[in-house]
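What follows is one structure encoded as structure tokens, with my remarks underneath.
Removed: one protein chain of the complex. Kept in place: all other protein chains.
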Amino acid sequence: MTDIADQSVSTAAATTGRSLLQRGEHAKRRAASETRFRMLGLVAVMIGILAVVGLLASILSNGVSSFFQTYVTVDIYLNPAKLDKTGNRDPEALQKVTTFAYAPLISAAVEKLIETHGIEIEGLKPKDAAKIISKEAPASVRNYVLAHPSKIGETVKFDLLADGRVDGYYKGRVTMDSAKLDRNISPERLELADKLKHAGVLKTRFNWSFFTAPDASDTRPEAAGLGVAILGSAYMMIIVLVLSLPLGVAASIYLEEFAVQNFFTDIIEVNIANLAAVPSIVFGILGLAIFINFAGLPQSAPIVGGLVLTLMTLPTIIIATRAALKAVPPSIREAALGVGASKMQATFHHVLPLAMPGILTGTIIGLAQALGETAPLLLIGMVAFVREFPGAPPEGFFDPASALPVQVYNWTTRGDPAFVERASGAIIVLLVFLIIMNGLAIMLRRRFERRW
Amino acid sequence: MNEMTETATEAAVNAAASNRSVKMRGDKVGVFYGEKQALFDVDLDIYEHEVTALIGPSGCGKSTFLRCLNRMNDTIDGCRVTGKLTLDSENIYDPKIDVVELRARVGMVFQKPNPFPKSIFENIAYGPRIHGLVKSKGDLDEVVAISLQKAGLFEEVKDRLNEPGTGLSGGQQQRLCIARAIAVSPEVILMDEPCSALDPIATAKVEELIDELRENYTIVIVTHSMQQAARVSQRTAMFHLGNLVEVDATDVIFTNPSDPKTQDYITGRYG
Partner (left out) sequence: MTPGVLILIVLAMTIVGFILGRRRAVAMANREKVKLHSLPGYYGQTVALFVAVPAYVLLAAWLFLQPIVIENHISDLIPASAIPEGGARSLVMADVRRIANGLDYVVGKGGVSEDELASMRADISNIRSRLADVGIALGSDVKPVVFQAAKTYRKIGKTGSLLRDIAVLAAALGFGLWALWRVNPRMRARNTSETFVKALLIASSSVAILTTLGILLSLLFESIHFFRIYPARDFFFSTVWNPQFRGGSDLGILPLLWGTFYVSFVALLLAVPIGLMIAIYLAEYSGSTLRSFAKPAIEILAGIPTIVYGLFALVTVGPFLRDWIAQPFGIGNSSSSVMTAGLVMGIMLIPFVSSLSDDIINAVPQAMRDGSYGLGATQSETIKRVILPAALPGIVGAVLLAASRAIGETMIVVMGAGAAARLNLNPFEAMTTVTVKIVSQLTGDTEFASPETLVAFALGLTLFVFTLGLNILALYIVRKYREQYE
């Protein structure tokens, strides 16, 4: 024991000589290691931020151009000889005239356009000239005529979609060099487009129909829009909201306020925790097996998508709601019970209203998750090509529809690179919805946040 | 009148200090938490191989001052220290100094025993390892054994050095924390109410230990217990509302305090 005491005195004496201002070899190494670790952390944070910026920049740079589209303004003579042989403007008869009858009218109009502007291009066959107009154009002219039969025989000014390749030329996707190798476009036609642009009849402008038009087939990327997808997503969100909010709140109230700890509630707790982590595709399998194969609900319908997404969103809402209920201090319940309210009244009159902002925040976040979910929807057939708008609810819930994220996936699987641009554009639309929803959630939280 | 008291105090302090050298010196130390000032112009000397007790009612700034002594306040956001604090006449708030080295020389024991969730051995070996104080496993074993012996814990735990430190009793945990501090061979040990979480028997053991440690270390202890301050310390400093009220030899403070506030506090009128 004396030995030990002596030794410690000597170590203490030895250390007294050191100065705080001088660093030994060991201290220097430690300081260097500290700096290294710190830098490592900073690098990790930078990588994280870079990933966010890179991801968003990539999507934005690819997708913004899809909000703009090239149009050609043409005067088309709606030739009665072609469109209405009987001459009595009978709607039945007009219906029977297919788009094939309209195509020559557009060709003629384009030829005339070239003539009036005095454009001459070597090697451009007249019948190829009209190919700078989208294949969708005859259909849109036909729709106009069916809506306004009285205009037959007149010359009407149309803003027609330019072909996807011509549009791509002005967005840098198509070049003169690539046009040489492309069966769908030729350098001559691009030259024509340039001259028309110069003449002011070919313009690139904001593309509203991107948000309203339905999907279009493989060869007409320029006409494809998000109308059906947005409507389908909206339908599903309505179903998710209507089902998951009451169910989730009811389940949370039971578990948080009424349930006694027993086997049954334990099972529910474990179930909710696990459901929150089950891969989304498994919910798709559930939807396919139970809702479509077993219960016979239609494929591709928002009702099935809505049900599947409801089941997926429930755990999120339940977890958020329970947290919100937990945050209401017990004194509020005791106060209500103290004046003779029943437990149910205490819960519904006092606890629930106080927890409401938290519940709504959780619900909105759950909805935002559901809005972006893709995998389960693929399995229940929402990836199908749907051009028809679904009807009005409630029947419309059973009609085939698409959904925003699925439409994105659908477009990425198509051959034409113009669809990738549109997929990125659709992502931007999706992200804007998500930002709005999350912004709303943050606002709610800020506005009603209460610290007990 | 006032002036006279002050001079008298100073004289007494100097007399008591004549055979001891100053280890740490506070010169107009002030502490701010954000905008709020928690400590005002404290001048206090800590003498070598003495136990200095800091007393005063809750929130008086005694713990704040203690944490200034090894710059533990650095870990609190928005905390700012003004004035000058020296260790062996080097300013410890000099931007050039190494906080790590400072803390190696000014160790700390906390209010609640806080052993790491590791074995008893690892708890003590941690300090020597990070400071590179030992060269071999043999040296490390020795340092651990010596530290435990000095903390009076060796006999109790020598057979279970590999068991978790969190498994010990409260008093043993606190002595483990003291042993952990000793293992780094500090010159000063700061103790922040080291016995407040302990029962009377464990407290007695720790107090005994503090008295023994005084031979080799300089100790500063914050305490709420007047008896403890009287039992273990040689000098006592009284704090009130962020001010140092008075500082003197412990027996002077407890028998003949010069400030009525000290009188009130030690006789239990408030606190």
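The first chain written gets the first letter, and so on, giving A and B; residue counts start at 1 in each chain.
Here is the rule we use: a contact is a pair of C-beta atoms (placed from the backbone, for glycine too) under 8 Å apart; a residue touches a chain by one contact, two chains touch by 3 or more.
Since the model is a prediction, treat every value here as computed from it, not as a measurement.
Colleague: The chain left out touches which of the shown chains?
Modeller: Every shown chain touched by the left-out chain: A, B.
Colleague: Which one touches the absent chain: A:V64, A:I119 or A:L275?
Modeller: The missing chain is touched by A:L275.
Colleague: Taking the full complex into account, find the residue in A:G24, A:G48, A:G87 or A:P126 that is in contact with the omitted chain.
Modeller: Result: among the candidates, A:G48 touches the missing chain.
Colleague: One chain is left out of this view; which of A:F68, A:Y144, A:F385 or A:Y409 touches it in the full complex?
Modeller: A:Y409
Colleague: For the chain left out of this view, which of A:L311, A:A401, A:A418 or A:L444 touches it?
Modeller: Candidates A:L311, A:A401, A:A418 or A:L444; residue touching the omitted chain: A:L311.
Colleague: Go through chain B and note every residue touching the omitted chain.
Modeller: Contacting residues on chain B, toward the hidden partner: 70, 72, 75, 77, 100-105, 107-110, 112, 114-118, 126-127, 130-131, 177, 180-181, 184, 190.
Colleague: Spell out, residue by residue, where the missing chain touches chain A.
Modeller: 30-31, 33-34, 37-38, 40-45, 47-49, 51-52, 54-55, 58-59, 62, 246-248, 250-251, 253-255, 258-259, 267-268, 271-275, 277-286, 288-290, 293-296, 311, 314-315, 318, 342, 344, 368-369, 371-375, 378-379, 381, 383, 393-395, 397-398, 405, 408-409, 412, 420, 423-424, 427, 430-431, 434, 438
Note that in this section only the chains that are shown with their structure count from here on.
Colleague: From the C-alpha centre of chain A to that of chain B, how far is it in Å?
Modeller: Each chain's C-alpha centroid was found; their separation is 61 Å.
Colleague: Considering only the defined contacts, which chain B positions touch chain A in the complex?
Modeller: These residues of chain B touch chain A: 87-88, 90, 92, 94, 96-98, 100-102, 105, 130-132, 146, 149-150, 185, 187, 215-217.
Colleague: Taking the touch rule as given, give the residues of chain A at its contact with chain B in the complex, in rising order.
Modeller: 1, 4-5, 7-9, 11-12, 15-16, 18-21, 23, 26-27, 30-31
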